[in-house]
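Here the complex is missing a single protein chain, while all its other protein chains stay put.
As written, the chains take the letters A, B and C, and residue 1 is the first residue of each chain.
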Amino acid sequence: MMGVILFAIFATAAVACGINLVLQRHPVTSALSLIGVMGSLAVLYLLLGAEFIAAVQLIVYAGAIMVLFLFVIMLLNAGEERKIPGKSLVSKLIGLPVFVLFLGLVAYLIQTQYTHAGSPVEFDAFTGGGPREVGKALFTTYLLPFEVTSVLILIAILGAIVLARKEID
Amino acid sequence: MDFTLPPLPIAAIPMSAYLILSAILFGLGICGFLFRRNLITVFMSIELMLNAVNLSFVAFSHQMKQADGQIYSFFVMVVAAAEAAVGLAIILTVFKNRETLEVDEVDNLKL
Amino acid sequence: MLDLVLFLPLVGFLLALLVPAEKAKYFALIFSLVLFVISLGLIGPVLANPGEYSFVTNTQWISTPNIRYHIGLDGLSLWLVILTTFLTPLAVLVSWKYIGHRMKEYYAFLILLEFGVIGVFVSLDLFLYYVFWEVGLVPMYFLIGIWGHDRRIYAAVKFFLYTMVGSVLMLVAIIYLYLKSGTFDYTVILQQMASGQLKLTPEEALPLFLAFFVAFAIKVPLFPLHTWLPDAHVEAPTAGSVMLASVMLKMGTYGLVRYCLPLFPNAARQCAPWIVGLAIIGIVYGALVALVQPNMKKLVAYSSVSHLGFVVLGVFSFNQLALDGAVYQMLNHGVSTGALFMLVGMMYERRHSLEISDYGGVATQVPHLATVFLITTLASVGLPLLNNFVGELLVLQGAAMVNISWAVFAALGVILSACYMLWLYQRVFFGRTSHETAHHFEHADLQPREWIAVLPLLALMVWMGVAPMGFLTPISVADNKTLQQTKLNVEFKVAAPTPVAPSATAAPAVQVAQTATGVTNAR
Partner (left out) sequence: MAESQQLWLIPALPLLGFLINSTVGRKMSKQFVSFIAIASVVASFLWVAKTLNALGALEQPHVEHYFTWIASGTFSVGFDFSIDRLTSIMLLVVTGIGSLIHIYATGYMAHEGGYYRFFAYLNLFMFFMLILVLAANFLLLFVGWEGVGLCSYLLIGFYFLEKFAGDAGKKAFIVNRVGDFGFSLAMFLVFINFGSLDFGTVFGKAATLQPEHSAGMITAICLLLLVGAAGKSAQIPLYVWLPDAMAGPTPVSALIHAATMVTAGVYMVCRSSSLFNNAPIAMETVAIVGTATAFFAATMGLAQNDIKKVFAYSTVSQLGYMFLGAGVGAYSAGIFHVVTHAFFKALLFLGAGSVIMACHHEQDMRWYGGLRKKIPVTFGTLCCAWVAIAGIPPFSGYHSKDAILLAAYEHARPLFWIGALTAAMTAFYVSRAMFLTFFGEYRGPNPHADHGHGGHDDHAHGDDHAAHGHADHAHKDHGHGHGHQEIKESPAVMTIPLVILALLSLGGGFFNIPDWLEPVLGSSHAEHDPTAVAVLYATFILGIGLAYVMYVLSPGLPDKLASTFKGLHTLIYNKYFVDEVYDVTIIHPITEGSRYFLWKGVDAGLIDGAVNGAGSVSRWIGGGLRQLQGGNIRSYATWVVAGAVFVVVAMSVWGGVR
């Protein structure tokens, strides 16, 4: 009962924020909308029993990464997109209906595919998503990929430094 | 807190609702990627798509009653973090070299 | 031993890259001479048993897929290998002054070419063969593309693409054979075929045959796939032309004899009339087009088309004579056309033009060059006692046994060859010299280096023409084996009322033919 209401609220919020992300011309507004999507998704993760992921979503994603985005926006002093007249009209007139139609098709497919398979989502039906369980899985079954991600992040840091540093002539 | 809510048309949220939500968010990400010309917004659209995928992972994890899907979404987040770091660095470099964030003006990737 | 001859050029190629540029030609000359001397050691053992493979090395090269390093030498490939090692030092000699830039790379490529070509002639594993086939392609591409004349890039690309189209088809066929038989080893495939273990239906054999055939026909080149040849020759440096005409074209004809016939005898028989038709068209067509060429190298290139038509005609006549003649003609063409290209190159070095109209009357200034050119011309037109005659005679005689009209049309090519070669000779050497031409040829007769380059070829022309049996016997034995393997040998009947008596020539000397010529007539 509770789950249904929460899903309805946050799903609507996520979609609304997503639409806002796409429609806004200013990157800062888009970034804030994205944070909104992420926050909504974090609640949905909780509903799905993924506590750890919900936390990480808020802390790392909405917190750290999006702050990085905002920094960059600020750093570059990015303004609004310029409007290019004419061209966008065609894509809106044809592209949007097609896009909506396509989404409808996908939704229909999913609906027909998943009516029979699987039970409906119940809050507390699955409790294997706490930090303990996830941590155990990460350090046993997924140990190697987990360690590799650390290397990946190291490389990413190095790459970012190399790319972003000032040219030394 | 003794009040009763009117009965909802459905008792529980079906799996498909999560998946459709994921699809919609993914589609919005695509739209953003295609329609926005600001490099940073484009990049954020990619993040949106990643999030949409993560939602599917977690939903399936719930359905399978296994944490593995969550682990995947965890890795996706890690990769997204790394990607964001490098990607934003690239955007910085591009801006430094070209003084623009317009996607359409960065079209040197051709013969 | 054979491994040594095969891989020394590869070593030489690497070494040549290490030598200083100005020393490269000395290195290349000495190296190729040494290799030639070593390769002479191959002759004896092969002659002892020309029907079987000598110097066989057969080891695993790659385990999956099953590719073997399997090489060997028999009577068919022996002379082609020797021809290659023999011509390489001469090619180095004619490049001596001709090549002025990037000498190190040039000589390195020349030696790498030798590696590829020898590999093609000795490998007995289809995949290995394919690898060498492509290895030979690359240095020639660069020889034309870097050291060629004005339109070198066009010619090089054309040469490369033409050959690639064919070789890719061949690769497909090779892989198909591998999938059917589980091996790339040529001898094993033949055994499987002989034992019935590997059976190809006609529907399979025909496309496979055509895939191989097209690859070889392009290389030969057979009409109408020949148009890369004139361009490549005109643009190539002298040594490139020599190696291209003398040995690389033989990769095609050698492939026809070595692979096309034994692997797909029935398909070969099925296609033979068409192929012979193309060969004959090529003979006449090449000769006619050569007749009207204003450019010396183009003329010689088209004459190659004509001459190699004889080879294809011989191969697809399916009898001992024609096949022997065809294989012998490969060598002859290598010697005489190689010499022609050398001489044309020497003319070019003096006059810096390939247009025939820029010459005329130079025989007075350069009598030795004129004489050597004349002898080569005569060899090329098939004068008896010079090499080409023997090959052409055998091919024509063999073809005539199958179908006399083949010989009639092919023999037209012999007439026409006299026309275009003598006309060329006349326009270049006879008549009166213009002042400009005379200026270029003053005191410009053959130098010792050039003598050394052409004399061995002249000697070979006479030797192969007067005493061909030394060369022909191993070829004959190998051909006989090929024909028996393929059961292709066309039996022909002698129409005379009495059975054929052993030829009187085989009898000991000073024998009087009992059936004397002095038969009185009835009139």
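The rule we apply is simple: a contact is a pair of C-beta atoms (placed from the backbone, for glycine too) under 8 Å apart; a residue touches a chain by one contact, two chains touch by 3 or more.
Keep in mind it's a predicted model, so treat the numbers as computed, not measured.
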{"item": "Which displayed chains the unshown chain touches", "value": "A, B, C"}
{"item": "From C:Q60, C:Q197 or C:T227, residue that would touch the chain that is not displayed", "value": "C:T227"}
{"item": "Contacting the left-out chain in the complete assembly, out of C:I67, C:I144, C:M330 or C:V390", "value": "C:V390"}
{"item": "Residues from chain B at the interface with the omitted partner, ascending", "value": "30, 33-34, 37, 42, 103-104, 106-111"}
{"item": "For chain A, residues in touch with the removed chain", "value": "102, 105-106, 109, 113"}
{"item": "Positions on chain C where the hidden chain makes contact", "value": "158, 161-162, 224, 226-228, 285, 288-289, 291-293, 319-321, 324-325, 361, 363-364, 367, 378, 383-385, 389-390, 393-394, 396-397, 400-401, 404, 407-408, 411-412, 414-415, 418-419, 422-423, 426, 429-432, 466-469, 472, 476, 480, 492, 494-498, 500-501, 503-523"}
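Just so we're on the same page, only the chains that are shown with their structure count from here on.
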{"item": "Geometric centre distance via CA averages, chain B-chain A, whole Å", "value": "4"}
{"item": "Sequence positions of chain A contacting 2 or more other chains", "value": "none"}
{"item": "Chain B: positions in contact with at least two other chains", "value": "none"}
{"item": "Chain A contact footprint on chain B (complex, rising order)", "value": "5, 8, 10-21, 23-25, 27-32, 34-38, 40-41, 43-45, 47-48, 51, 54-55, 58-59, 61-63, 65-68, 70-71, 73-75, 77-86, 88-93, 95, 101-102"}
{"item": "Touching residues on chain A, where the partner in the complex is chain B", "value": "1, 3-5, 7, 11, 14-15, 18-19, 21-22, 27, 30-31, 34, 37-38, 41, 44-45, 48-50, 52-53, 56-57, 60-61, 64-65, 68-69, 72-73, 75-76, 78, 81-82, 84, 88, 91, 95, 99, 102-103, 106-107, 110-111, 113-115, 117-122, 125-126, 128-129, 133-134, 137-138, 142, 145, 149, 152-153, 155-157, 159-164"}
